[in-house]
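The structure under discussion appears below in the form of structure tokens.
With one protein chain withheld, the remaining protein chains of the complex are depicted in position.
Which chain is which? They are A, B, C and D, in the order written, and residues in each are numbered from 1.
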Amino acid sequence: MMTAKPLIEVQDLVKYYPVQGGIIPHTVAEVQAVDGVSFTVYEGETLGLVGESGCGKTTVGRTMLRLETPTGGEVRFEGANIFDLKGPALKALRREMQIVFQDPFASLDPRLPIGESIGEGLAIHGMGNGRERYERVIEALSRVGLERYHATRYPHEFSGGQRQRIGIARALVMNPRFIVLDEPVSALDVSIQAEVLNILKDLQRNMGLTYLFVAHNLAVVEHISDRVAVMYLGKIVEVTTRAALFRKPLHPYTQALLSAIPMPDPTLKRDRVILKGDVPSPLNPPKGCRFHPRCPIAEERCSVEEPALRELESGHQVACHFAERFL
Amino acid sequence: MPAKSAAPNGNAPILEVRDLKTYFFTEDGVVKAVDGVDFYVKHGEVLGLVGESGCGKSVTSLSILRLIDRPGEIVGGEVFFEGENLLDRPLDSMVDIRGDRISMIFQQPKSSLNPVFKVGSQIVEVFQIHDEKMDKAVAWEKAVALLKRVGIPDPESKAHAYPHQLSGGQAQRVMIAMAMALQPELLIADEPTTALDVTIQAQILDLIRELNHETNTAVILITHDLGVIAEMADRVAVMYAGQIVEEVSVEGLFKNGLHPYTQGLIKSIPVLGSVQEQLNTIPGSVPNLIDLPAGCRFASRCPARVEHGLSICEEHMPNLLEVAPGHEVRCWLYEDAAGHTAPLKPGKGKKKK
Amino acid sequence: MTQYILRRLLLSIPVLFGILIATFAIARLIPGDPCTAALGERATQAACDAYNLRMGLDEPIYVQLGIYMRDVLTGNLGDSIRFSRPVFTIIIEKLPVTLELGLAALTLAILVGVPAGILSAVRRNSKVDVATMVAANIGVSMPVYWLGLMLAYLFAVLLRDTPFWLPPSGRLTAGLSSIPFYRAWGLPISDGTFGFPIFEFLSNLYILNSIITLNFKVLFDTIKHLILPAVALSTIPMSIIARITRSSMLEVLGQDYIRTARAKGLRERLVVLRHGLRNALLPIITIVGLQVGTLFAGAVLTESIFSLSGVGRSLFDAITGRDYPVIQGFTVVIAVGYVIVNLAADISYAFADPRIKLD
Amino acid sequence: MTATDTLAAPPQAVKSNSLLQLTLRRLFKQRNARAGAVILGFLILVAIFAPAIAPYDPTLSLLDIEPVTIRQAPCIHLLGCPEDQAQHLMGLDGNARDQFSRVVYGTRISLFIGFSTIGLAIVAGTLLGAIAGYAGGWVDNVIMRTMDVLLAFPSFLLAIAIITILGRGLQNALYAIAIVNTPHFARLVRASVLSIKEQEFVAATRALGASAPWILFRRILPNALPPLIVQGTLGIAGAILEAAALSFLGLGAQEPAAEWGTMLGRERGQVFTAPYLVFYPGFAIMFTVLAFNLLGDGLRDAMDPRLSQVSKAK
Partner (left out) sequence: APAAETPTEEAPASSEASSEAPASSEAMPAFEGKVLDAGSCENTGIIKSVEAVDQYTVTFTLCQADPAFLSKIAFSPFGIYPEEWLEATLGEGTRSSEGLERPIGTGPYMVDEWRRGESVNFVAYEGYWGEQPEAPALILRWQSEAAARLLELQAGTVDGIDNVGPTDFEVVAADSSLQLVERPALNIFYIGMTNTFAPYDDVRVRQAIAMGIDRQRIVDSFYPAGSEVASHFTPCSIPNGCAGESWYDLDVQAANDLLDAAGFPRNEDGIRFSTTVYYRDVFRGYLPEPGLVAVEIANQLRDNLGIDAAVVVMESGEFIAESTAGRLDGLYLLGWGADYPHVTNFLDYHFTSGNPQFGTPHAEIYGPLEEASRIADTATAAPLYEAANNAIKALIPMIPVAHGASADAALATVSGAYVPPFGATQFYYLDPGKDTLVFVQNAEPISLYCGDESDGESLRPCQQAVETLLEYGQDSGDTSGELATACTSNADLTVWTCTLRDGVTFHDGSAFDANDVVASWAAGIDAANPNHVGNTGTFTYFAYLWDGFINAPAE
């Protein structure tokens, strides 16, 4: 899998949201939602993206699909910078890249029978006639384990897990090569979560899809990802393979994150790293290393100098001045 | 893992809920949100209450404090608190129990604080409700001390903040401060960390544990996260569709969960560090609480039923029976038709045909 | 907070400018000749020409607009065509009538509407709730003028010769008069005195004037005359306030923090009044601000029915009489007043709700 | 025992319920809405069958036809009015026309006023609001500031002013009311558009490569409809009231049209001498407006997302 070629390369992606204020409204500040993020997604793999709420995961995913206009950086799909695309070229690209959202309820138009929701993309792209489109919708439905008769029903008639499957079907029907999964199971109960995760895995296997899997639940990420990127406050702090990350995390934040996860095993005894304080605001992120105010091993240097994302071992990048200590 | 505290008052539970039934009388029909729930909590103990969304965990906890609002109504059962059936009290006098002897924290910390009052005065209110003579200034000082205790940085000035000026974690700490203000004998924490980030969740859970240790407060911890249960609880009650289906010590749950639902639940969580190719799933969905089946509520989704070919499951409701000391299960696999415990091991069920 | 207020103020400036242009346009777009309206049915063409010249009505329209803007901004609203009196003076005379009526109606609406809404929400689906909401629904559906007529018929005719008799029109019984406080006290204030319009304005608020001059006969007479119009005028705002209070209260009572308050052991009454009402009042503030518009619409009709010589009636007369300066002056004052009231509502909302950005 | 062998048998393909059907069902569970719908249905029937219901031509003066005088009091046989006199349930008006017939025919005008004005206002408001909300920037500013200015005038005053410009008469009153109501709908639609624009299902459509008009007309506007319908229903109530008030002042419908406000305005001086001439038209207005208010309230409740959550949870 690691030999595969890069499908998407994200380079120095920056997305700031302006904050309006003042007596005459103007931009008084910027939310640095994503601030110089780079990573590569290889064909056929799943890259997990984890981090705490508000650290910019969703923004990365949405900006990659040009659902948000980027502030800076590049996203290359098979070598071509998608931020340069316009008109028909952009429309064509939309077929290649799809997204599944976190909230299964909000992501479906409540007044549309789900068959139409799923088939909408086909209609937009003028793919096939009514019959053919219908057939493809039915096919997509069956892929995610739903039946033909479901096509004429409305979103409110489905359970959360089913709705999430519909969301996946909508992405699938376009025959994309890359799907951003933005916390597709966070809103679901464990038993349903398992069901959706299984489907996602099956589909990837059968259709050769590439995923960017955004989540905050590390266990889920571990279950589905080949590689994992950890984000903290708009920056990537660590990227590596699944195995390496869980076996030997090199960034103190990753370590704390791992130890903070309650394990469903009462016999397990762990040394927990409980972080002090709250996640700072991306409006006014700390200078230097953004993690330093909460970092258990922070030193003087961390508050001044921002650590670069360095490759310490093959395929294992970390942004910490003192990561060597954990090698 | 912290050591589990032993019950000091022998085995007498501080709270015992028997056959609690809380229904919601809606336009579409009667929602049997809680339909015959039994469990107990011992002094100083942490009881975990788990179950899927909508199975009635919150309603159960609200029923204990009789906070159920129309169209809901507690239609039956008993809630013994220190030997007194709370359901027999006049509703007006519940205010003496609430906040003082039993207190509660909720899932959404920010929306659970009144947006138009300063957080300090919301804590002060607790003191003043239960001690009308308490001086406002004294109460305020106590509130600040509490905020400090729950780890709010700069408590003097944060007491003057409004809820929207706090982060979720801070708001939850304020809720906890409010709940522990009068050192209650029982704390009900209804999914206290679901809305919070993992690192903050760890902080809050730590705080609850501390409270449990230091003041020997009994805790009912409601969650759907089995990881949290494993870390926090002494005993666990598993709920399904308005009923307790299994009640057991936390070790027992993970090692020897007997109910097919419990087993399915445990198998469906991805566990950190143990990579599974396929996760186990529980097919089907929770039954409609308005239109409940006559038999076991899990029957339609139960793999054990199919495996054992039990037909009684769909016809009659099994009882919650003690199958081992301190281990109760509601399942026909462990009960015979006479209502006695049947010596059955899962996976070796007798065919009832 | 100051910044918020400043921003809100700044935002109203374009609206105020728009109002000026609109009022100017409205007055000019009204068909018909102001001259015949002003000078009467038998005016000659020559008189009209002289008149147009005098009033500046012969200038190009944009010059008129410019002059108009300048005048309004310097506080000069012009002279009434029909009465040859400053519009400003007329407003000083008429506004207190409408203000007194409107305030009485609004007070009544709030005093009845808010408690009714609370009661209805707390006793949801009870008989009280159903009755209140039926009444509220009927209230918003009732034409003000019709209610006024019916009330007049009931209280002035059917209940004549009973203690419930109420006068069907006017502000005071003939023969009584409200002596301005400055005259009652012998203050040396006359037409030329500095600040005279303010004194005059205040003394035209009969209730206020009769209270501070301790003239209770006039006070009671004024109130007696105010009851029917105020009741008629208050029905719609009252019903709207009751409905908003109810739904807002229902929403608030369903909030998590209400459950928290109960879980603290707070008594139900305090839960509703302290935690519930405080939050439920927020949308009510906005609605009350908006009701000022409804009140004004009602005032035009109520003043007609009860022959009160207030802003509404006078404006209507001015429109039919083509009294441009009066139309413009009144409209500007009303619209600006309306904007200010709603601005005040917004700002008090911001004060009442800490969530609104404090700078 | 076949069921025991499978788990979670797929639910049968039952007939699907659209959101509309659901809303309607919820709507008719409400007392308010039911009452409103019943009254409205009644009024529509009255309007349609007015010629059959009304005993007289509403514009026919009965002077010289029957031995009557103007403003004759009601004559109801059931209540003891001599049988040899012609029955006039609500009396005769100032022109000796049968008031009952006029009230019956008035239903037509009032319903027409309500639907046509609000229909116009909704179309105009939706257009303006959708453009403002979707385009944003200066377009939004220009449109919405203009709406603000319109809203800065108490609506009735504005309506009077517009009629004074356009001239009196029913048609102009209709335009005036439509104009006065437009800003409300524009605001509402703009707000809906702004919030729906941010919904994930819109982002999903965008991710599929949909064009701006596609998104606006297929995703956003249909979803902005429910609050519009509620506001529209309540708006109809307001419009009927406003039109009647304008007619009351002589600015709206003109003689001999049987419009309730006009009837009321013409005979308002008779409240002490012939109260029946004032009572019935006023009551008719109230009754009709009430129907729309009840229905609008019911609709609002039926479409309330908070209520829909309860049913979702089941």
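Keep this in mind: contacts are C-beta pairs under 8 Å (C-beta built on N, C-alpha and C of every residue); 3 or more make two chains touch, one makes a residue touch a chain.
In this text the structure is predicted, and so the values were computed from the model without any measurement.
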Chains in view touching the one left out: C, D
Among C:P237, C:G321 or C:P354, residue touching the chain not depicted: C:G321
Missing-partner contacts on chain D, residue numbers: 59-61, 63-64, 69-71, 94-96, 168, 250, 254-256, 266, 268-274
Touch residues of chain C, complete complex, unshown partner: 31-33, 36-47, 49-51, 54, 81-85, 90, 93-94, 97, 152, 156-157, 160, 167-175, 177, 191, 304-305, 307-310, 320-322
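As a convention for this text, only the chains that are shown with their structure count from here on.
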Farthest chain (mean CA position) relative to chain A: C
Where chain B and chain C are represented by their mean Cα positions, the distance between them in whole Å: 55
Whole-Å separation of chain centres (CA-atom averages), chain A against chain B: 32
Residues of chain A defined as touching chain D within the complex: 62, 65, 67, 90-91, 94-95, 97-99, 101-103, 106-111, 113, 117, 120-121, 124-125, 147, 149, 152-154, 156-157, 167, 170, 174
Chain A residues touching chain C - in the complex, by the definition given at the top: 22-25
Chain A residues touching chain B - in the complex, by the definition given at the top: 52-53, 159, 161, 189-191, 193-195, 197-198, 201, 216, 218-220, 222-223, 242, 246, 256-269, 272, 274-275, 277-279
